[in-house]
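Heads up, one of the protein chains got dropped from this complex, but the rest are sitting where they should.
The letters A and B name the chains in turn, as written, and every chain counts its residues from 1.
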């Protein structure tokens, strides 16, 4: 709906009502788009350009002057120019004094320069107030008015007043300002739009690696094995049967990996007797992407559910069943109903489906808008209590599915473990250790430690101030 | 949780703590509810009424005075009266001078009057500062305290200070202020609460039209045909079999329609050699409701999945299968296992399910809270890359499903194309053109154009300032 609203506003272009004047250096695409949007929202806009004459193609109602003249007109100057051209600003130091310089620039790759563009600007023109803003907004979005994507504008700067000015402008443009603190944050703000799901990378890599490995493993022990042994071509199993072995295995392993770092952290804290010493980086990073790991696991579980439910519709299955019936009749040997099998199959299916329900609930609560309206107590209840319940159900599901298969030697191909066993290792380890950790005695001391108690108090607080993650 | 909080606040009704005084003109339902809420949040409230005596039924702790007296008491005056009665305010111009007049009015239909109520008010009392606010909040919501629906209050006005005053009040009432800029936006703000899913209308119409058409088409070529030809009554297929042909077809066509406008836009830009000339309105509108189109397509895909997975549970299917087996035995002719069919069926099912996964992921990323925390690069990665992958998978799913059916003349009824073919037209066109567009040579020039480069630079910038959508 908002997009709708904001997309209507442009209709009022050319408003006579006057906000204060804004100055934009640079008449490139972004400068033009921004100026255009500002005009639409009732600001008057002055462009600063190297050769004011030669610049066609500017928004109606906007003036174009030399940089110097333009700068004098406004108290806020938006620099829609590349960092490479900042030098020339030093020539304008006198007019820029006390003005708010808005750095909207982005780089081509993350951490391209030692210091952020905004910090570099602040060093160039120390007498001006530099504010970083608008770098996350796309020129296209401004023009199209369809801000489907982020309407968030990260803002940082050292001077509170100047920041407030920009915050007001951002709001007037119908965008959402997000104060990120001082210019120190500008590096992150500049890196932000260059990121492509940084937190998702590790989980996706792990998932891909696992998938490939398990797939080949199943291919060997299933299709290839039966081809080599019996010259039987069951290659068609590559389409559904084998993926439907791979998906649940990967999903369960990933779910285990979501809770493993928490276990490590607890043990580490117990061992160190304090929470004020930093975790190793790999553990930190692992903990920070648990949510993403979980969601990837959910996607695999989702596929497993689909692939399982489609089974009876498959030609192979249908053929197999009718073939089975026909043979029974021909051989006149009807297989009797075995209540044990009925119990076993039904219960592992039931466990699986219950597990999937909680899986989905976990996924839903990880939606930003949902996790924003729950308090810490609730969030931890869902993420740890429900999370472990899910892990428990899914592990149970797999165990009962496996049942006594592992005893049946004939099932082992080339003495390799059965695929489903691979998926059980990590979850079982996690569950067992967790079980130990929640024993009253152990739990008590962990809780103490997490409340700040220390076995040997020592003030290496620095570590706390760096980004040490605490196990939740 | 918040609703919970806000719904508790009323318990503190009748606070002695004093904020500044607010004046409300009009003792109607909305005026009373608003006054009541304000009292609860610690403001003191004065009602202005035509005959202060005769108005019973007002919140405890609120005074009722004549309009003139009430106005003198407060610096902020909320007008909870209909636009029709604004005239009488002209009589109070002297007391209203310099005060903040809050226009909360709504109209009965969109664009009822040439100018918005707020603008009309601003003309009536030029010396007062008019702010539009609260018109999106419902009286019921204020009373019940359950703000399940939007807690957003759109605010617009020409004077920044006055706007800030209202923003503070809105926040104090536990609502979310959204600055929409100057009074120019008031028309949109007033139209907003009258809208009923404006962006959904077109997609829903298209979907309905397609559904009806395809349904009748299938009805003819399936039920009616076989009745006319063989006097065979298979009308029961209307319940599931035929819908399960209609849903996937409509879903795929809609998905194609999501990406078609982007294709048009690119071609148009290539042809015009610039992005600074506006797209035709129909294309603009089409592009603005791509998201909704996609979500409707997802709903149909969802139904297709359900209807497909239920198949083996159906009485007809079960009967058919056992009948089939019985015949095989009687005729003593068992059909051999055909690995080609196994491959074909399994692989189109696999493609379909993978396609559905990405379909769902696309749907999730279109949730406001999700799309708000991704940057542009990520948003476009998901929406275009993943989007086209989905389209590709679903088209492949349909192609393999069709396989060689189209060669089998016996399947054509009345020489009409098979239903599934209808669904392939648009997606295939889109995919082919897209394939051409991403060829390095073509892609390069599109990228240039989108970065603001022009073949024949000409400054019809006006068009950019109107709402021209850029293809994403």
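Observations on the structure shown:
Please note the rule applied: a contact is a pair of C-beta atoms (placed from the backbone, for glycine too) under 8 Å apart; a residue touches a chain by one contact, two chains touch by 3 or more.
Just so you know, these numbers come straight off a predicted model, no measurement behind them.
The omitted chain makes contact with just one of the residues B:67, B:83, B:99 or B:151: B:151.
Contact with the chain not shown here comes from a single listed residue; of B:195, B:211 or B:226, that residue is B:195. Of the candidate positions A:51, A:375 or A:410, contact with the unshown chain belongs to A:375. Set against the missing chain, the residues A:28, A:61, A:181 or A:402 yield one that touches it, A:181. Which of B:216, B:373 or B:438 touches the hidden chain is settled by the complete complex: it is B:373. Those residues of subunit B that touch the chain absent from the view are 1-5, 7-15, 17, 19, 28-29, 32-33, 36, 39-42, 56-60, 136, 138-141, 143-146, 148-152, 168, 171-174, 192-197, 233, 235-236, 239-241, 243, 299, 302-303, 306-307, 309-310, 312-316, 318-319, 321-323, 325-326, 329, 367-370, 372-375, 378. One chain of the complex is left out; on subunit A, the residues touching it are 1-2, 154, 158, 160, 178-185, 188-189, 192, 195, 198-199, 276, 287-288, 291, 305, 308-309, 311-312, 321, 324-325, 328-329, 334-335, 337, 339, 341-343, 345-347, 349-350, 353-354, 356-357, 360-361, 366-381, 383, 450-452, 454, 457-459, 461-462, 464-470, 472.
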